[in-house]
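Yeah, one chain of the complex is gone here, protein chain that is, but the others are all in their spots.
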Amino acid sequence: MAIATTLEERRAIAETVRKLMADENGEKRVRAVMETQDGIDRPLWSRLAEMGIAGLLVPSRFGGAGLGPVELELIAEETGAALACTPFLSSSVLTAGLLVASQDEAACARLLPGIAAGTTIATAALTAERGSWKPEDVAVAAQETDGAAVLTGTASYVTHAGSADVLLVVATTPDGPALFEVAPRNPGITIAALPTFDRTLRLDRITFNRVPATRIGKAGWPAMEAALRLTLVARAGEQAGGARRIFDMTVEYARTRIQFGRPIGGFQAIKHMAAELLLEAESATSAARDAALQLALEEAGAGEAIDLAAFACADAFAKIAATAIQMHGGIAFTWEHPAHLYLRRARAYSYLFGSSDLYRERFLTKISAQPHNVSAAP
Amino acid sequence: MAIATTLEERRAIAETVRKLMADENGEKRVRAVMETQDGIDRPLWSRLAEMGIAGLLVPSRFGGAGLGPVELELIAEETGAALACTPFLSSSVLTAGLLVASQDEAACARLLPGIAAGTTIATAALTAERGSWKPEDVAVAAQETDGAAVLTGTASYVTHAGSADVLLVVATTPDGPALFEVAPRNPGITIAALPTFDRTLRLDRITFNRVPATRIGKAGWPAMEAALRLTLVARAGEQAGGARRIFDMTVEYARTRIQFGRPIGGFQAIKHMAAELLLEAESATSAARDAALQLALEEAGAGEAIDLAAFACADAFAKIAATAIQMHGGIAFTWEHPAHLYLRRARAYSYLFGSSDLYRERFLTKISAQPHNVSAAP
Amino acid sequence: MTNDDLRREVNDWLAAHWGGAGSIAQGMWDTNAEMRAWYTKVFEARWSVPSWPVEWFGRNLSDEQTSIVIEAFARVGAPGTGQDRFNLPANTLLALASDALKDALIPGLLKREITTCLLYSEPSAGSDLAGVRTRAERDGDRFIVNGQKVWTSGAATADYGMLIARTDWEVPKHSGLSFFFLPMKQAGVEVRPLRQITGEAHFNEVFFTNAIVPAANLVGGLNQGWRVLQTALAYERSTMGANARKSRHGSADDIIALARAAGRLDDPLLRQDIARVIALRRLNALNNARAKADLEQGTSSSIMSLGKLAMSRILHEEARVRTAIIGVESLLAGETHPTADDVNFLALNAYFTSIGGGTDQIQKNIISERVLGLPKEPELDRNVPFKQVRSG
Partner (left out) sequence: MTNDDLRREVNDWLAAHWGGAGSIAQGMWDTNAEMRAWYTKVFEARWSVPSWPVEWFGRNLSDEQTSIVIEAFARVGAPGTGQDRFNLPANTLLALASDALKDALIPGLLKREITTCLLYSEPSAGSDLAGVRTRAERDGDRFIVNGQKVWTSGAATADYGMLIARTDWEVPKHSGLSFFFLPMKQAGVEVRPLRQITGEAHFNEVFFTNAIVPAANLVGGLNQGWRVLQTALAYERSTMGANARKSRHGSADDIIALARAAGRLDDPLLRQDIARVIALRRLNALNNARAKADLEQGTSSSIMSLGKLAMSRILHEEARVRTAIIGVESLLAGETHPTADDVNFLALNAYFTSIGGGTDQIQKNIISERVLGLPKEPELDRNVPFKQVRSG
């Protein structure tokens, strides 16, 4: 990978997405969409597709924009700030990432153009009940006979499976985990919607009962991991963006809310909380952007940088969203105030695609394995 | 055990010790004593012996006051608040506790009267380099032939061993850990003073090379544990007292120190830190007193209460002493200010006789073993 | 009358009249006929407020004797006594209302024929309760009320609202407030449910449009409302503390059972966290017990004021550790996932304690000023006419 855009181009992309979100994805819109059946803002999704964002990571020969992690992260900051309800993560990042990583040209040619156009909603099932997104947690088994495979087992925490036109599944084979495609409407598949605490998300539990499946590519878990890395970069961007937005809203409230005859932002309790959260918000942004950059440049330290972003952005978002409610006081204890939407998102993203404890452990494992680890990058 | 004193008597004892500390153990005195060779305030120790405090836990038939954990804890709050430099913990609590728990009447009759009179300074070696105060960490082995025992091995973190007239040693035997007495000046014994970060403490590392020893009692580790429990109650009392004293000094400073034309205690940053620390200080006092009470009444929950006090008081003292320096600002960054003496003590007592992590683990083990554990005592 | 005589009397009376709980609801704002009938019996036998004066429905009993009555009722599970300790509106009226208002409202309150709600907080008066902007204007023998209140429980069913409103805008903020018992069932009062972040709607917004309150329902005198409010808040705080301690969630049992059920009781990280939060709850219980003992020995205790702050920390920490225990399951919700639903509810509802009834930040101010004697902050709005005070 590399960075295909100039700084100016990236600024323009971010600005365009920011404007789109401001114009068409206000809080009112998010609240309306999150109560719909599929939780997808179809008009917004179409606009994002038109702008090339649904196919951001799809190579241009398959109809996409052919961009990479750096652009992905910038866009994710904006969609995360606005709590956009789209299948971007499921379809454009995780599934597109899996297909590209599979190096299965035929599958790519068949599936990626629709994903890039936004006309196909795709998702992927990688984990089961324990929701650890580790290979040992895959609970779907593939049985291959005469070149034909059938899948049996369970997957959970699958995003947007209820709306998916394309469903990829990681299943165990004698050679380890492998990637398969199944028809989502196959009668052997039962998709049960899981009610979510963060109503802007859609999750499903899927059971497979001898479902015919097509093997995608030959790569094993490393390919899944490559797609998960992209997903973590996007998650980190959304977390950094969400954290920054609820932080900005809180500071603005502190500037204007009057109690005791003066703005509450003039009281040290609020000032000091705000200063501490600013450090968290800036650190999250730095971590997310660095992870994207390292991945784009295929640096040796990319793995560490992504682990770092995974836990640092999750923890920062959770802390900022939680403290924001306290700083607002009573007003943020109401359903009508948006603060809890950010807290719900922050809590969900603390576990979706892996927990902070997991990534801290991996981070330390990586850096302690190096003979002379570098203390601070870059 | 039971509580041998009335509430009024206990108040009188605490008041007397508080006055003694105020009169004869001011900061200047502590600073002088902590720079001496043995680190013991002999005049103060004599006064404590005269008042019956050296023999507080010694049964009256051996010349002591025959009191228990509740009185011990109260006195420890006062000595801890004043950072008194005496062998109280070593001699009057740990060693006296071991002798009483050993049920070895002859040894008690031989050793306890001197301990109670304060004329004998006694200590005990229970742990080695790892300093965990667990039986598996005992690194002295007893070899018994024809009723005569010799000890070989190492003990460390032994308090006041350099000044001890009586030295008890826990050593392993084929039947498990057992208690022995050795002559501290025996040529097979090497006592190496360990320089301490908390200069009010004295610690030694002792090596035993075929040192003749006398077995004390027949009880195994449970007897050591009984003495350690008393020691932990005393430690918790000293921690609660030390925490309260440095907290009070800090609040007093905040009331009187003027910056920006008003007392710094009028700024929310300081006010809120103080309010949080008050909760910590009160909780430490509650925990230490409850542990003492439960032990005195031989309640079934005494073990839990002591574990709780062990970590809660250690953590509260450490947090309060550390935050106190920050609240004072520059003045507490000087050697001449007493704040760092409390921080040093707090850090030392976080590990001497066992760490907070250890006691948290034990606490949870105990309460999770109960079929229907009580959520909150009493 | 000796204590034994009293004990005999109350036990005899209960034996004669108490037939078991039946359908007597214990809810604070619920009423039904059977409950009212029982409370009326208790009132007529003068057990409702045993320590109150004889001329005001009581028996003039000492604290000790009142406790004997309360214990006797508690032993058989009968409600209705001890209202001298917890009936907030009745106590406020007894302390500060005119005799006519006492006569008019107290019997109904003690018999549970009359229910009340609290009309204190406003959108622009949260932490700064003395900053209320709801106005009450004199109009002959009545006041006309306009404005808005928020965070009112039980407003939809209440007969009266305990209202703090501004009656003088020319004087500093604390000096222009008055306290009323406002009839809620009138056209000028509109109650709208207020949905909380948990999704529930326990509270309401209340809007006043030319609502009317008789001048006779003024408590404590015109522009003396702040003093009345302080009295009422003191009762409310003691009630809140007691309620918090009765919370159905969060015992050590629960959290250990949760970890065990999740198969994670052997996780060394979680073990430390679990031990920490159980310790917090125990320490709070020990603090409360020590405060109570101090009080019984006549020593005033500074610990009492720490309870709400401690509880706030406990609730947030427990929610955090419970979330860590269930991990990815916390993404889920709804009746089909009761464990996740419970944990997520606790995480959100912890703010009820850390914000409601005075935020943690306000509590820390109070502790540092009242307990530790640290100076108050400069109050910019204290000595200026309220009409000049900024709001927003």
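We just call them A, B and C in the order they show up, numbering each chain from 1.
Everything below uses one rule, namely that a contact is a pair of C-beta atoms (placed from the backbone, for glycine too) under 8 Å apart; a residue touches a chain by one contact, two chains touch by 3 or more.
This is a predicted model, so every value here is computed, not measured.
A.B. asks: Among the chains present in the display, which ones are touched by the chain that isn't there?
C.D. replies: A, B, C
A.B. asks: May I ask which residue of C:234, C:261 or C:380 touches the chain that does not appear here?
C.D. replies: Checking the options C:234, C:261 or C:380, the one contacting the hidden chain is C:380.
A.B. asks: Which listed residue, A:13, A:270 or A:318, touches the chain dropped from view?
C.D. replies: Only one of A:13, A:270 or A:318 touches the chain omitted from view, namely A:270.
A.B. asks: Check each of B:58, B:100, B:168 or B:203 against the chain that is not shown and name the one that touches it.
C.D. replies: The missing chain is touched by B:203.
A.B. asks: Spell out, residue by residue, where the missing chain touches chain C.
C.D. replies: 268-269, 272, 377-378, 380
A.B. asks: Counting contacts across the full complex, list the positions on chain A that touch the omitted chain.
C.D. replies: These residues touch the chain not displayed: 7, 251, 254-255, 262-263, 265-268, 270-272, 274-276, 278-279, 282-283, 285-287, 289-290, 308, 311-312, 357, 360-361, 363-364, 367-368, 372-378.
A.B. asks: Where does chain B touch the missing chain, residue by residue?
C.D. replies: 130-132, 157, 194-198, 201, 203, 256-264, 267, 269-270, 325-326, 329-337, 339-340, 343, 347-348, 350-352, 355, 357
The definition used in the following text is that only the chains that are shown with their structure count from here on.
A.B. asks: For chain B and chain C, let me know how many angstrom lie between their CA-based centres, rounded off.
C.D. replies: The computed centroid separation for chain B versus chain C comes out at 44 Å.
A.B. asks: Starting from the mean Cα coordinates of chain A and chain B, work out the distance between those two points in Å.
C.D. replies: The answer is 53 Å.
A.B. asks: Return the residues of chain B touching two or more other chains; collapse runs of consecutive numbers into ranges.
C.D. replies: Residues 267-268, 272.
A.B. asks: Among the residues of chain C, pick out those that touch two or more other chains and give their numbers.
C.D. replies: 361, 364, 377
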